[in-house]
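Coming up: chain A.
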Amino acid sequence: MNVVFLIAIPLLAAFISILIKKYASYLLVAVGLFNIAVLIFSKNGIVFIGGFDTTISANLLGITLLLDTYTRIALWVVNVLILVIAVLNIKTYRDYGSILLLAMAGLNGLLLTNDLFNLFVFLEISGIAAYLLSTSNKKPVSTFRYLLYGAIGSSLFLFGVVILYSMYGTLNMVVMIREISASNNYTEVILPFILMFIGLGVEAKLLPFNAWVKGVLGNSNVLSGPMIAGVYMAAMSFVLGRLVTNLFVFEGTLLTVVTLILVLGIVVGDLMAFSSSKVREILLFSSIAQSSIIILLFVNGLTIWAVYLIVANALSKTVMFLVINKATAETENDEVDSLKGLFVHNNIVGLTFTLAALSVMGLPLLVGFVIKLNYLTALAGAGQITLIAVILLASLIEGIYLVRLLVKLWYKGEKDLRVEYHFSFKMVFIAIALSLLVFGNYSTPLNELDNSIDTVSEVVNNG
Partner candidate 1 sequence: MNSISNLEAVDNIINSTGKVIKKEPISDFQVAYEVNKSDVHQILTSLKLEGWKQLSYLSAVDWPEENKFELVYILLNWDKPVYIQIRAKIDRENPSMNSIIPIFPGAKYYEREAHEFFGIAFPGNPDYKKQLIMEQWDDIPPLRKDFDPRAYSDRKYPSREYPDNFSKKDKENESLEKQAKRRKRARKLRTGGEE
Partner candidate 2 sequence: MISTKYTEKKKFNKQEIDRKWWEVGDYFRRNSLWLLMYCTGCCAIELPPSMTSAYDMERLGMGPMATPRQADILLVSGYLSLKTLRRLIYTYEQMSEPRYVVALGSCPINGGIYHDSHPVINQLDQYIPVDTYVAGCMPNPESVLNGFVDLMEGIKNKTANGWKKYHKNYDWYKKNQFDVLGEVVIDDEFHQ
Partner candidate 3 sequence: MILSIFIGISIALFGFVLQTSIGGINRKIIGRLQKRHGPRWYQEFIDIFKLLSKRSVSHGWIFDFGVIMALGGIIATAMFMPLTSTFLAFENYDNFFIFVYLLAVGMLGMAMSASGSGNPWASIGVMRALTTMLAYEVPFLIVVLTIVNLSGNSSLTEIMLYQQAAGNNIFLIALPLGGIVGFIALMGMLGKKPFETYIAPAEIASGPMVEYGGKQLGMLFILHEITIFIEVSLFVHLFLGGATNIFEFLFKYFIVYTVANLISNVNGRFKIDQVVKFFYKWPLLMAVTQAIIAIYFGWVI
Partner candidate 4 sequence: MASIEFLILFLVGAGIIAYLLTKLNTIVGSIFTIFTVMFVFVSLAQYGFGMDIITTVKILPGISFSQSYLGFYFAILIVFIYLMVSFFHPYFIDKYKYKDSYNLLFLLSLAGILGAFYTNNFLNLFFFFEIIIWTTMFLIPQGKSKEAAVSYFGFSLAGSVSLLLGVFVIFNSTGTFNINDSLALLSGNSAVLVFALFLIAAFAKLGAFPLHIWLPITHGNAPDPFSPVLSGALVKLGGFIAVLALIKITPATVMFRAMDIPIGHYLVAILGGLTIVFGTLMAIKEDDAKKLLAYSSMSHGGYILVAFSILNSMAFAGGFYHILAHALASAGAFMAIAAVSRVTGTTKIKELGGMIHKMPITYLAYLIAIISMAGIPPMGGFISKWLIFQAVIDKGMVFVGVAVFFGSVGSFLYVFRPLAALFLGQEFTEYKHVKEAPILMLIPTFVLMGLNIYTGVFPAAFLKVINNIIVELGYTGITYTTYVISGNNGVLNPALISLVFVVGILIAFIIFILLKKSRKVELMDTYTAGNFIHDEHLFHYSTDFYAPLERLYEKQSHWMTTFYRALAEKVKELGKLGKYLFMSKSLSVTLLWIISIIIFLLWGEVL
């Protein structure tokens, strides 16, 4: 099947759903399932649309879609998670069906496209969907600020693209990669690269550019929390990762600055989480640190472990945000102390939350540990002892505040807290926790995927 459907059908459905608002959510589920079917049956390769030249080297302006293993993983994560979130919220947030469809279309496009300008377009589409999603928080000011930040980010990105276009006369990524490596003029591309990096960094929650996060995620709910912290973060990290690994050339000062930004993001993110007393803030700051680690791995060329980290992180953060947001919806307060004893009556939920948290901390028997150990090994192989030290220091802080959180949630405070979790929630939690647990103990498939990703990136480079 053609992967174009992944973009076209959700977009179409989004328009249709406006007409039949009542059934929007069911349509969403149907489209989600369809997308998964498309994913199963589609093949890797490049798709050309719009009747442009089909030789990739000559196709300078056309719209091309690239589906390789990397993208496939990303698409799986995004579509499945959106589907799951949609199913979970099918009753509570009926009105957001078309927005989720739009988000699905935008994110799929973002991941699939092989064209820098299209990337910007899809960035905007998915961005709009995200702004709309954040309206469900009922905090208009923070939504507005999110919009402003998004606008800045995408304009910086566009600016970078424009510069690149003016330099190389193409928007096709594959072509451009080849051009850049051919010209080998590093100083010229610093400006566009840093602009694009910052532009995407705003969306991927990299540290100095992400002031919107606190307002949006700090007040998130069952829908917007997992969507923005889980799905959007995963997608943006994938996109940024793709650009970082394939397009950007980080050398010299640029590398230093980017590494510094990321290191700052890791450390300060965890420090901020340590100093927070609100559960949602703790989670969001922790995810800031995580996304910095992910991009750091991309920068250091550890694509495969970055990908796994994205997936594992998206899954665990989805669970954690769902659990906490559901509870805060009832207590209307997300101070840690007011959520004391949350798991006393919800043992299963507590267990899954704990497993997710342990996975984030990187404790053994869970997938987080395997990933952490592997990327650290790879970093050590590359001789990056300082980076290891920073990551470990951050993980120390992270471990402390997460355990503090866990202990408080497991043991009763003064008052008895009862939060009802729907059966579907529990099923999702258990599924995710089991997958974290299973892959934590049985990591052979991960190692196998490792090899296939490497080959694909070679394909891209060779055309």
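The candidate set was assembled so that all candidates are chains of the complex that A comes from, given by their letters.
Just a few scattered comments:
Simple rule for what comes next: a contact is a pair of C-beta atoms (placed from the backbone, for glycine too) under 8 Å apart; a residue touches a chain by one contact, two chains touch by 3 or more; residues count from 1.
Fair warning: this is a prediction, and the values are worked out from it, not measured in the lab.
Of the numbered chains 1, 2, 3 or 4, all belong to the complex, but just one touches chain A: 4. Listing the residues of chain A that touch candidate 4 in their complex gives 145, 148-149, 152, 156, 187, 190-191, 194-195, 198, 207-211, 213-215, 252-254, 257, 261, 268-269, 271-276, 358, 363-365, 369, 373, 376-377, 379-381, 383, 385, 388-389, 392-393, 395-397, 399-400, 403-404, 407-408, 410-411, 442-444.
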